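Pasting in a structure now, in structure tokens, and then I'll have a few things to ask.
The complex appears here minus one protein chain, its other protein chains still in place.
In this document, chain identifiers A, B and C correspond to the written order of the chains, with residue numbering beginning at 1 in each.
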Amino acid sequence: MASVSQVILVLKLSNSRNLMLDRNQIAQRIAQELQDGWYVNLGIGIPTLVANYIPEGINVEFQSENGLLGMGPFPYEGEEDADLINAGKQTVTMMNGGSIFDSSMSFAMIRGQHVQLTVLGAMEVADNGDIANWKIPGKMVKGMGGAMDLVASADNIIVAMSHTNRKGQSKLLRQCSLPLTGVKCVKKVVTNMAVLDITPNGFKLLERAPGVTVEEIQAATEGRLIVEGDIPEMNF
Amino acid sequence: MASVSQVILVLKLSNSRNLMLDRNQIAQRIAQELQDGWYVNLGIGIPTLVANYIPEGINVEFQSENGLLGMGPFPYEGEEDADLINAGKQTVTMMNGGSIFDSSMSFAMIRGQHVQLTVLGAMEVADNGDIANWKIPGKMVKGMGGAMDLVASADNIIVAMSHTNRKGQSKLLRQCSLPLTGVKCVKKVVTNMAVLDITPNGFKLLERAPGVTVEEIQAATEGRLIVEGDIPEMNF
Amino acid sequence: MNKLVESAKEGIAGVKDGMTLMLGGFGLCGIPENCISALVESGVKDLTCISNNAGVDDFGIGLMLQQRQVKKMISSYVGENDEFERQMLTGELEVDLIPQGSLAERCRAGGAGIPAFFTPAGYGTEVALGKEVRYFNGKPHILESALHADYALVKAWKGDRYGNIIFKGTARNFNPVMAMAGKITVVEVEELVEPGELDPNFIHIPGVFVQRIFEGKGYEKRIEQRTTRPKE
Partner (left out) sequence: MNKLVESAKEGIAGVKDGMTLMLGGFGLCGIPENCISALVESGVKDLTCISNNAGVDDFGIGLMLQQRQVKKMISSYVGENDEFERQMLTGELEVDLIPQGSLAERCRAGGAGIPAFFTPAGYGTEVALGKEVRYFNGKPHILESALHADYALVKAWKGDRYGNIIFKGTARNFNPVMAMAGKITVVEVEELVEPGELDPNFIHIPGVFVQRIFEGKGYEKRIEQRTTRPKE
């Protein structure tokens, strides 16, 4: 229940240029969106890191869709319990006041919108809120896991991802090119360059990564980008 | 789990003529249908009495649709627990190895056909298996309770009732006149006069109450009655 | 995550005329006694009450009926209540009767984000009127929709301030599914415990479904049909 401040992960720093956010900074910025009392589902990858940056005075509880509410940090070495894992199959602990349930109850929570926020990664996001994050045609398909249920259900979905792919191509598109995970569901995107809301008219630029210019963001965004007035830098 | 042999009820003897079965004998005859290892749901009235006549060597477990499996006899005086009642709202006990669950789980069992037998009363049964037992137009309607779920789901439904109503009219009909509880669902009827199976061609007479003649049963049955060969008397 | 409120009055705060409530319980077993008392005291009216039964004349939802606070009942069985019968026959009270299993499943569906499902219960009866019929494996089913409530009033045995709750005996009944289906779920418990006291493996309803919780006072737990056997 208290903030999970001690999760230690082996972090791969982003290979983007210095000015852009690294994975931890993206997570840190997303953590600012958390509100006291929220139940939150964090996907694998950058979203998992959000747990390390819960703001002071904010209590949130983490839901893991394999059947766990009140997920705590990783166990101390030697205290791993094979019967207590998260949706990423990592050994975890439970916070005081947590609970265990079966998979149908877990998705009852998710589908029934009792979980206030879902944070997940994506390969592509379209400016209407469509998201693609589970399948690349021609490559081995591993499955959607719980992602389709999560994006179809949550009221509040934040995507955490890099702004462009390894080839430098925009991941914020007019239309997704990959098979969809969900339609018109993403509400906000936090990338290594910017914070953007999804609006009926496209991506609305809210904040820039420190030192990144609006022009650079514009150049890296293929979808419709709305820029109104001065765009402040993110605060950490 | 063991036979519930000690349930004591204040019994109203049938006001039919002596030769016909009383309520207890109807229950006793139905109890002969029980098979070892069955889960059984007993309705209010005569069906409840079935629990008193479980044959030697047969173990059955009683399901009460308010959320109880392994229902036992009534509690000893002074040992009533307000938090342990059956679907008739009577205080009950639990057998060793019983379990408690919520209403949705209870009807998951019923709808999913995990309960092998339902015994319930009826106002009318038609010779195609239709049953009416919840509503008399013009009279106060109390509701169907769990009856519609039970009759729509169970593979094996036995109706326990008197063969005729208080006016002497048949309750085994060509077609139900009252609003239905379920269609084509009853498999067997045990009355104070006879045991009958429902077949595609109507009620098939299997057994007579001791001393009751085929002619008397025929006269009391408005629906199609199939009489083939000698009809034996019931054995108790 | 602190959902603790001080009293039943605080628990039902915000219930307004015309709202839809779910009330747990089967007969008088496992009903939210304290919340009902607070509703009676509040004078709120024109309520739609979803509850398997409607109490008796002087207990349970019967108390709200006496005060004419209920506009409509959605139930599976409503016997044992003269005032209920009177209001129903005069047309003061609207009554929607639903098969018990469908009622339970429709509440669960409401809480679980399942807007509709097929069930065999009620096919061919007046319950099926106006409802879509579809055959699966040669057997007819009708389409039933999810139920939702502005407030779900739930009675549990023990609970903690995070909203985790457990039930005792057949007082469980409709309480868990209704806890799932309330926009605001208010739980009254017999005993409030500290978070961590309830074994996480055996929590019946996790706190995520609960918005308010309090320890109820002076439970009467009236028995409707006291049936016993003599000592042998």
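The working rule: a residue touches a chain if its C-beta (ideal position, glycine included) is under 8 Å from a C-beta of that chain, and two chains touch if they have at least 3 such contacts.
Only a predicted model underlies this, so the values are computations on that prediction, with no experimental measurement involved.
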Omitted-chain contact residue, chosen from A:19, A:58 or A:144: A:144
Contacting the left-out chain in the complete assembly, out of B:27, B:51, B:82 or B:100: B:100
Missing-partner contacts on chain B, residue numbers: 1, 37, 39, 59, 61, 63, 69-70, 94, 96-101, 104-105, 107-115, 153
Sites on chain A contacted by the missing partner chain, in the whole complex: 6-8, 64-68, 73-92, 100-104, 106-107, 110-111, 130, 140-149, 152-153, 179-183
Touching residues (missing chain, whole complex) on chain C: 105, 109, 112-120, 134, 136-137, 141, 145, 166-169, 172, 201-202
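As a working rule, only the chains that are shown with their structure count from here on.
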Pair of chains joined by the greatest number of C-beta pairs in contact: B-C
Most distant chain from chain A, judged by the mean position of its C-alpha atoms: B
Centre-of-Cα separation between chain C and chain A, whole angstrom: 37
Chain A and chain B, separation of their C-alpha mean positions in angstrom: 57
Rounded Å distance between chain B and chain C, as computed from the means of their C-alpha atoms: 29
Chain A: positions in contact with at least two other chains: none
Per-residue overlap in chain C, given as positions that touch at least 2 other chains: 108
